[in-house]
Each structure stands twice: as C-alpha cells, then as structure tokens.
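A single protein chain has been omitted from the complex, and every remaining protein chain is retained in its original position.
A, B and C are the chain letters, set down in written order, and residue numbers restart from 1 in every chain.
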Amino acid sequence: MTDYMPRPEHKFSFGLWTVGNRGRDPFGDAVRPTLRPVDAVKLLAEAGAWGVNLHDNDLIPIDATAAERDRIVREFREACEANSMTVPMATVNLFYDPVFRDGAFTANDPQVRAFAVQKTMRAMDIGVELGARIFVLWGGREGTETDACRRPDQAIKWLREALNYLCRYSIEQGYDYKFALEAKPNEPRADIYMPTTGAYLAFIETLDRPEMVGVNPEVAHEHMAGLNMMHSVAQAWEAGKLFHIDLNDQIPGRYDQDLRFGSANPKAAFWLVKFLEDVGYSGPRHFDAHAYRTEDYEGVKDFARGCMRTYLILKEKATRWNADSEIKSLLAEIGEISASGSAYNKDQPATLLARDFDRAALASKGLQYERLDQLTVDILLGVR
Amino acid sequence: MTDYMPRPEHKFSFGLWTVGNRGRDPFGDAVRPTLRPVDAVKLLAEAGAWGVNLHDNDLIPIDATAAERDRIVREFREACEANSMTVPMATVNLFYDPVFRDGAFTANDPQVRAFAVQKTMRAMDIGVELGARIFVLWGGREGTETDACRRPDQAIKWLREALNYLCRYSIEQGYDYKFALEAKPNEPRADIYMPTTGAYLAFIETLDRPEMVGVNPEVAHEHMAGLNMMHSVAQAWEAGKLFHIDLNDQIPGRYDQDLRFGSANPKAAFWLVKFLEDVGYSGPRHFDAHAYRTEDYEGVKDFARGCMRTYLILKEKATRWNADSEIKSLLAEIGEISASGSAYNKDQPATLLARDFDRAALASKGLQYERLDQLTVDILLGVR
Amino acid sequence: MTDYMPRPEHKFSFGLWTVGNRGRDPFGDAVRPTLRPVDAVKLLAEAGAWGVNLHDNDLIPIDATAAERDRIVREFREACEANSMTVPMATVNLFYDPVFRDGAFTANDPQVRAFAVQKTMRAMDIGVELGARIFVLWGGREGTETDACRRPDQAIKWLREALNYLCRYSIEQGYDYKFALEAKPNEPRADIYMPTTGAYLAFIETLDRPEMVGVNPEVAHEHMAGLNMMHSVAQAWEAGKLFHIDLNDQIPGRYDQDLRFGSANPKAAFWLVKFLEDVGYSGPRHFDAHAYRTEDYEGVKDFARGCMRTYLILKEKATRWNADSEIKSLLAEIGEISASGSAYNKDQPATLLARDFDRAALASKGLQYERLDQLTVDILLGVR
Partner (left out) sequence: MTDYMPRPEHKFSFGLWTVGNRGRDPFGDAVRPTLRPVDAVKLLAEAGAWGVNLHDNDLIPIDATAAERDRIVREFREACEANSMTVPMATVNLFYDPVFRDGAFTANDPQVRAFAVQKTMRAMDIGVELGARIFVLWGGREGTETDACRRPDQAIKWLREALNYLCRYSIEQGYDYKFALEAKPNEPRADIYMPTTGAYLAFIETLDRPEMVGVNPEVAHEHMAGLNMMHSVAQAWEAGKLFHIDLNDQIPGRYDQDLRFGSANPKAAFWLVKFLEDVGYSGPRHFDAHAYRTEDYEGVKDFARGCMRTYLILKEKATRWNADSEIKSLLAEIGEISASGSAYNKDQPATLLARDFDRAALASKGLQYERLDQLTVDILLGVR
C-alpha cells in the first residue's frame, strides 16, 4: 500500500460544500462558478472519494417546492449510484439564512426555534432518503455578540429541548440516526455556545437519549481554541462518542481556515491519524475543508486528492512508527515501568498511606522523550 | 452598600499562594521575601477577606515530619481563628516537585501515580483538620510535550482511577468533601489533558460517584483557550456542577497572567459577576491571582483589596442593570416574543412539520442588541 | 462637556462600508438591504458624525462608465455638502474582485499588479475630487496560503514599487496626499505580508519618499496579533507617522470582529483614547466597525452613536485621570525618581562604569502600580 491511492475501505468523504465552495469570503466575492451537486459527485468520484455529505440547502434551494425537492433528491441519488458514491452523513444549514441571525435552536424568538427544528426534521428526511445514518449538527449561529441578549443557561435549555425533540423524531420515524454534534468557539458569532468538543460531551449526558448522540470534532475548530485535536478526539473516543470526524487544518488563533488536511501542521495531523488508526476508528474520514481561492476546479480536485493522499501517507507512517524497533524499545522501557505493579488501586487507603516513595530517585531518571520525539520527526520526514 | 467594602457574607477568599506569591517567573527571580502563612492570614484579614485556601505545601514543607506537620497545622488553625478567617477549600500541589515532571495521576511510572494519590489523601486530611469542605484538583502536570510518550485515552483512564479512589477515600473517612476539578489548556505542559471546563464536565459523568465531583472554572484558564468564561460557568451551573470558582483576569492567547480580578477586561468580568449574582451562586468567590512583581507587601494588600472592590462595584452594576427601565423594556420586547407560544415542544412532529413560517418577516425585525450593549457600557462606565 | 454628544471638532468619521455593511459573513447571507451612499451620509449626519470615508467601489461600481462615475461623484459631493459632512480620507478596494485573489500590488501576474496600481490612481482621483487629503492602503490580499507561490522578499519589492509609483503620481498630479498604510496579520489570507503596524513603519523607511507615508493602525488588527494597540500607536506617533487611525474593538486571537468601539474591552480603549488625547493627535477619529447582524438600520445608527459616545466618555475619564490628586501624587513619586539626575547619558563611559549601584535597595521599593491600576479601574467604572 505505497501508492497512497484512496480506496472505498478508507471511507474518505467530502461535503458538497467543500469541493463546491466558491471562494467567497468576508472581503471577497466568489471566484469559481457554481458547481452543480451532480458534478460535485463526479469530481469526487474521479478524485477517489468514497462518500459525499450534504446540508439540505447544498442540494435543495431553501424555497424549493415539494416536487422540485423530490426531483432533486432523486437525481442526486442516481448520480451517487452512477458514481458508486455513498452518502454516510447528512446535516442541516441553520446559519446561512438571515432568519438565523440570532441563533436557530437558541434564538430568542420561539418562531425561529420552531422553524429551525422543522427545517432539521426535513433535512433528516432527505438524509434518510439518501442512505445517511449519521446526522451532524453544527450550531454556527448559536451564540452571541453581547451577553445582554440572553442568559447562556437559557440557551442550553433550548438546545437540549431541540436535541430531545429531534431524537424523538428519529425514533418515531424509525430513522436509526446517530447525531454528531460539532463544536466551535467563535465565528461567525463573537462567541458560540458549546465552544469545544468537551462542552458537547458534557451536554450530551444531560439529554433524554444520550446514547443516540455523540460528537463530530473538527481539527480547525479545536485548533481555533488552541487545543490539541488528538486529545479532544481521544476523550470522545474513550467515552464511546466519536460518531464522526471533520478533517482539515488550521493555524491556532485565527479565523476558520479550513485548509487541506495536514497542510498547516503535518505533525499534529500525524498524531491524529495515528490515534484513529491505532484505536480502530471505523467511521468516515470526512474532509471539511476547501481549496484556496487561487484555484479553478482542477485545483479543487488537486485539493481533494491532497487531503486523502496526506492521510494515507501519515497512516503508513503510523504503521512504521509502531513497528520501529528503537521506538518499541523506548516504549517498552516506559512500559516496563508501567507494568511494575498495579500502582495503587488494589491497595486499601491505609496500605497506600503507609507506602514510602523515594521522590529523588523517581525524579532523576531521564525519560528519553526528546529522543522519542526526534524519532517521530525522522519518521514523519521520511528519513527513517 | 456603596462603600464597596468586603464583608463575610461576600465569601471572598484567597489562596495562601496568591498573596504569598513572591514574583518568581520563568525569566526572573523572586522579588518579595517569604511571607509566612500566619502573616498571610493577617494580611488577608486586614484586607477584608473571609477565607483562605491552601495547597498542602503552601503550609507544610514537603519533607516535614509528622510532628512538624501537626504543629504547623495547629498554629495555622489558631491564626485563622484569631483572625476570624475560614478555610473553605484545600488542594494539593502535584506540580512543583520534580517527581511530577511527567504528570501526577497520569504519569507513566506507577510509583509516581501512587505517590500522587497518597499525597492527595494527606492533603485531604489537612483540609479536613482546617474545616475545608471543598477539595480542588488542578492537574497542572497532567499533559505532554510530545504525544509519543503515552496515549491520551490511557491518561484519562488513570485520571479516572485516581478520582474514583479519592472519592472512596473521602467517603470511607467520613470527610464529606466535594471535589472541584480545574481545567487549563497548557502551561506548564505544552498541552494539558482536560483543557477546558467542558472537558472536565464530560469526564465527571464517567466517574463512579459523579455527584461528589464538580468543577472550579478559572477566568485565566478559559481565556487562555479564547473562551467566554461566563458561558463556561453557565454550563457548569446549569449542570449543577459549579462547586468553586477562581476569579482573576487574563488577556486571551498569552501565558497564564493571573491578573487582579477585572483589571484586564472589566466588561467580561461584569458579565461573570452578573451571572453569579443572578443565579444565586452561594459558594466562595475565590481570587486566584497575584500582585505584579513591582509590588512590596503593601502593594500585595492593594492587589487583594482591588480584587474584592472591583467585584463589589460590578455586583452593584449588575443590580443597576437589572433595574434599568430601558433595559427592562428592551428585554420585555424580546421576552414578549419569547412568550408568544411555547415554541414547538408540545407539537407532534406532524403538527410542527405542517406549520408555515414567514422567514423574511422573522428576519427583518431589528433586535436592538447594539442599543442593549451600549446601555451596558454606559452602566459599566458609570454614566447611567 | 458631559452630554457626550459628538461635535465637528471631535473629527469622528465612518467609512461608507461601515454603516453600509449588510452583514454578509463567511457563513451567512446579507441581512440588511443595500444602503445607498447618499443615505449613508444622511444616517451619519443624523448620528452626529463629522466625516465619511470611502473605497472607490463603495461609491462607484467597478464597471461604471466614466459618465456614470462623474455623476455619482457629483451627487455624492452634493449630499456631503448638504449634510455638512467632510471626506477626510479615501481608499481603494483591492480585495473584493476575484482578479485580486493572488494579491494586488504583490500578485505574481504583472497584469494584476499594473491593474491594481491603475485602480488605485483612479481612486486617488476620486478622493481628491471629494476633498480627501489622506489615502489609506490596506493590502488585504497581499499574502499567501502557501509560501510555495513566491518569496516574501520579492513581494516586499513589488509593494515598494507600487508605493513609490503612487507617491510619484500624487506629486505629479499636485495631489498633496499623505498615504496611511494599514497592517493586518491574517484574514482573508492565511498570512498577510506586513502583519503589524511595526512592519509597515519599517517598510516606510525604505521608500523613495518616506515623508509622504505613514500608518493607519486598527485596533482589531493589532489585537488579532495579540498586541497592545496603544503601544503600536505610540511607536507610530513617536516616529511622526500616525497619519490616520481605525477605531473598533476585537477579542484577541479571533476572526476580524470589527465590533463597536470600546465594546469588547473598554479598558484597552481607555488607554488608547487617553494616549490620543494626551499627545494631541489632531487627525480624524475613524471608526472602522460595523453593526451586529441582528440590527436593522435603526440599530446601525445606535451602533454609530455608541462608537462616538464611548469615545467621549473615555475622553472625559482621561481628563479626570490626569486631574486625580492621588494619581498625580503617585506619578509624582515616580516622577521624582525619574527626575533625580539625568540617568547616564551625560556620563562618559568610564564614569558610568565607575558608578556603584545598590541593586538590593533599588529592587526593594514598592512601586504601587497595583494601586495606580485600581485607581484607573475606579475612574473607568465611574466610582471615583
């Protein structure tokens, strides 16, 4: 497997909005013509992707009639089938239309909250028709510019109400969805509620049906908060809540960059890929990124190919890392330490309190982490 | 109440390490002589504080004999009594000694993990002797410089093991502690596990006795991750987990500054105080900050007084905000909207799906949040 | 002067693009209808502003004919006159059109560079017709997503070429412009060349006519790099280069927020206003911000009024600070120290080397900066 070519078993997926991104930004106009969804499917198939995801309005205009909607969904499903493309995940756009300027599930206006839930139910219907089993919710407008407008604990209650209702809808319809909640600290709101994957993991435990709901961590969003993405993913995984993942890249402390996976910091990307492969994550590897504005659609295809290629390169390096004899030896030395006794858990408190520890001796041993990290760099850079 | 003088009912507390901070930093030596704990108690009493908190080693040298330890605790308790100072919270230092350079509860070496738990149990004993009912845990060394050294899901398991053991110890000893976990994203480690209050809220739900464990959010630590502290506190509060709080100040995206409360961004401090007072938080208002290195101990007292004074000024402003007729009217207008029907929760899905919404109308109404925020600024700056 | 009402002598100006901002963002559509430039002038006049600034394309569509252009300029000038509104500054939009996706003055394509300069010359012509004497240049697209595309030293040479050409054009046309260069670290490019005011101050010294060129620091842009805006402004002022200023607000480490002046951090805003007033800065106080997306045009007016009101409140507080007797006394104490001898500059090296200093004594005196800062907070919050 040294050709780094994407194959269906890698489960690489892209949103319609990623390759279809036209390059509009806060200071600039679109630079690429509209890419029809069916053409996006073809582009992705040519690039080697396995799956395509979508917001309701990536596919269906917000004002479409029921008949138009049905036709569009049918044609899209046919395009997917023709291109052997699966639709693993669906989501809903609760941020673009001005109606959501004060939030969607957490807007002060109950009409807006009700509309947001209705729109989500309809997006769930679409997802099911296309075969999606994962439903992502990114609450991009659930936040504030001034905390004068509402108490955040009220917002949390409204968010919970929406999630509980949607879980109930999924069950009643027999949809079998897993929901994956996607955190972000800010942008487009000055502050967004549920700013980190950790916040969502905590929130989930307060729902009526926590087992139906997990998270969708995104590299860029965790990096925006200056967090270690792999650590966030590990907490989600350890809690059984890694239902989906958004791969891209981002320099910390900036606007949402959505760069090609691994292109901003390949070492951070390496640890992330290694973790996903080591634990056997079996869900989609979804790339939520977009091409530079300097690109035409050939460049967009380069971008999509690059995301998958870099993932596969890093995956191979993870295998190499695990098999490296010097690394294994260094880890064994740590492991030997780790294995020497069961720490303290089997001790009664009195027994543990009676133990003597030689602090100075424990503190004096070099742990060789600089060596371990340099070996990692050597493998990453391909000189080992 | 316009003298802004601290009184016992305000429950203002400081750590021994805050007024006792000698100004050592990564690039500079200590600038103030050692302040004996009993003198710190006097200084705090003079400044008007109600409580004093401590790490085990703020009070008792790590190598003290049992006899020395008993004498020190006794003298300290007497000093507290003599100065009518309470000890609401105790904690343990698991970061200063070199033995913890690879972590404490999550160190690879099981001896270190066992020692960390033993040290914590002893610190719990001290706290109980001094009357503390809250036990804070800040895992400053629980993290990494390189993710080569251990898998973070393993670290989480070790962290859980420690918390479960300590809860058991508290119960078996009849200690009646509430644990409050304090998150921080980085520093002194390159990355710290459990980087945000949200991460800890999620972790707590995985413990054997979640009802015994809550959080201790700190302004500086949430700001370091660029988060809105008040939102983090609100999530903790809404989940019934706000067991303690660390008040100070911090410009986002920097080293841990631990500045005087309200001195970096008084508007963020205002929303925080307003939330705590509005919801009726009844725990200690603990200041975890320290004086500039330019100060002698008179300046340290100015610093301590300033923390409390600014809190009280902001508390009065919160009252004024709540009573402001124009603000009330603007909120009522929002509230009127909010009250117009019960959103959607009582609707059957079919009923909700059948509802018609006028998106354009919903999106067209000015929400007057700029006005609301400017009125807040006016109140904050004392011109209204 | 306690009504905080804006007056012409305050020189408050706004860009057409600020009150005319329709609320489009990376994730959302415009929320307000188009505001015609002449209506923006009326709105600003009603709000109490003195001046209005503009990019060429804020006023004139990029594809306008010469006749349309002349008519539009004429009508706009008449509207300004009718509303007693001045046009102190003009600028050029080198970022919105797709032609600039790779940069303007620094694009690899020489045709684009030439077009960018031509477009700037035409914008200078418009500015002159409207009476502007300051020409701002913000190079929003002068940067990269990947440093593979060009060497940054080449980009600097192209930037210099453009500035030198434009200075020459101004002179040859007898335009008497001062250019003010506006730095920004990132967004919309992953990295922007000349990321800080300091970088531009250095660059200016390498131009053919440095005396014609200064800077236009913006609060949000310096805060995005985590810098102290007032310090950046002070360096520009001290170098005689503060030709213009962009006032708004921004939490560090985020996307470009352009919030109402003083609304994110009123204390930082206070130091800035105090500096401008203390040194006697006599240029425009330009607000480069926009209203929240939740607002209609009444809210936009609230936003504009709030910017000016907060400036005037802070200006009054600066006066109060300077007149405060305790502050004066604390400063005098510092000043007394400062005045005690001429430091070292008049000493010969041998003399200075021979001097003895009592380090311990110099280090032991409390400098009372906590007190000084708390007095500042008291004044800021209006309780002193």
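We adopt the following convention: contacts are C-beta pairs under 8 Å (C-beta built on N, C-alpha and C of every residue); 3 or more make two chains touch, one makes a residue touch a chain.
Quantities reported herein were computed from a predicted structural model and do not represent experimental measurements.
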Touch criterion as defined above, residue of B:87, B:259, B:314 or B:377 at the omitted chain: B:259
Option touching the unshown chain, where C:54, C:230 or C:291 are the choices: C:230
Sole contact to the chain not displayed, among C:38, C:72 or C:199: C:199
Residues from subunit B at the interface with the omitted partner, ascending: 23-31, 95-98, 100-102, 140-141, 145-146, 149, 186-188, 190, 224, 226, 251-257, 259, 263, 292-294
Footprint left on subunit C by the chain that the document does not show: 62, 97-99, 101-102, 108-115, 117-118, 121-122, 145-153, 156-158, 161, 165, 168-169, 172-173, 185-186, 191, 193-206, 224-228, 230-232, 234-235, 237-239, 253, 271, 275, 278-279, 327, 334, 337-338, 340-345, 347, 349, 352-353, 355, 357, 359, 362-363, 367, 369, 372-373, 375-376
Subunit A, residues in touch with the chain not shown (by the definition above): 4, 31, 226, 251-254, 260, 262-268, 291-292, 294-300, 302-303, 305-306, 309-310, 313-314, 317, 363-371, 373-374, 377-378, 380-383
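Methods note: only the chains that are shown with their structure count from here on.
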Distance-maximising chain from subunit A - centres being C-alpha averages: C
Mean-CA-position distance for subunit C and subunit B (Å): 37
Intercentroid distance (Cα basis), subunit B paired with subunit A, Å: 30
Junction residues of subunit B - those touching two or more other chains: 226, 253, 363, 367, 369, 373
